[in-house]
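Scroll down for the structure; my scribbles are underneath it.
Here we show just some of the chains, and they stay where they sit in the whole.
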């Protein structure tokens, strides 16, 4: 089974998730700055979640480029990842509406943690079952960001229940860590493609 | 007519259905555990419906891979299936908001029953009109899950009106039955593809 339809379906779901989060930004009734002010935390949580979905789309894109074929197990591992990501709009809206209080921020972190674990499972299954190139597999096994992220999400979730601002900082930090591109994977994938064409 | 645009449109509709169901999980006003509690049945019905749409996407994916070409009748049979699946978000939201009471659970089962019948019609038309490989056709004709499901949905719908929890159990059972991958179809499709490439 080729990866194209899996990519198309995932793209569709991620595009919808990234877009329906903006529905939480409800147009206020007033037309002055005071009416916009309560929207600020909702807007900030939207920005963070937009970046997270962007990161997942980016990584998903790279991961599936490495996969040669998919089977039923990989399809379900992919749906498992999409399930947790589909809860991000809810967590984003709840966090934003409650001005980054304890429990909403902890739930936000828990959703990110579950999505990170689901991503690790998907990556593991693709490396095992999909016959990726040895160098891509080696590159993914040196994936310190993917290993560190679940730990940081767990820390952020715990910290949120105690000091909400600390939990929020952890989530922003992980997003920044991922925003900086990883030249190694791109280089290795590039080399593999280069060789495949020669 | 090739199947690619039919797949793309179906993927789009299924991706939207699976994602708008999460809009029923409305962010509560409070920020404590008590505020989350009424969301639990909504969340559970979301999980079940997510799995069902995932199952339909998976099976639809396999079925259309077997089809060589589609005509106007198959396009409408496909839209017929998408119509019933598009009612799942409504049935999910109604069931979840009413804590799995009689009528909502029966409506949920009736929507699943109609979708299952629509899927059978689509499968029948593809086998008849689309010129699938004989082995795929034989494999589909031994499809006990596809034959059993409508019966179980009908039982679940009836049971829901009498003992709601029993109806709910039947729907969970059918979902689990489908989650376990069917190695036969995958193997046969794999063989056919293998031969096609040689």
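Per-chain residue numbering starts at 1, and chain names A and B are given in the order in which the chains are listed.
The rule is short, and it goes like this: a contact is a pair of C-beta atoms (placed from the backbone, for glycine too) under 8 Å apart; a residue touches a chain by one contact, two chains touch by 3 or more.
Computed from a prediction, not measured in an experiment: that's the story for all the values here.
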item: Given 2 visible subunits, total identical subunits the whole complex contains; value: 4
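In the analysis below, only the chains that are shown with their structure count from here on.
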item: Angle, in degrees to the nearest 5, of the Cα rotation that carries chain A onto chain B; value: 90
item: Intercentroid distance (Cα basis), chain B paired with chain A, Å; value: 26
item: Chain B residues touching chain A - in the complex, by the definition given at the top; value: 7-8, 11-12, 14-16, 18-20, 22-23, 25, 27-29, 31-33, 36, 47, 50, 54, 57-58, 61, 65, 179, 181, 186, 189
item: Sites on chain A touched by chain B in the complex; value: 1, 5, 8-9, 12-13, 15-17, 20, 23-24, 71-73, 75-76, 79, 82-83, 86-87, 89-90, 93-94, 97-98, 101-104, 107
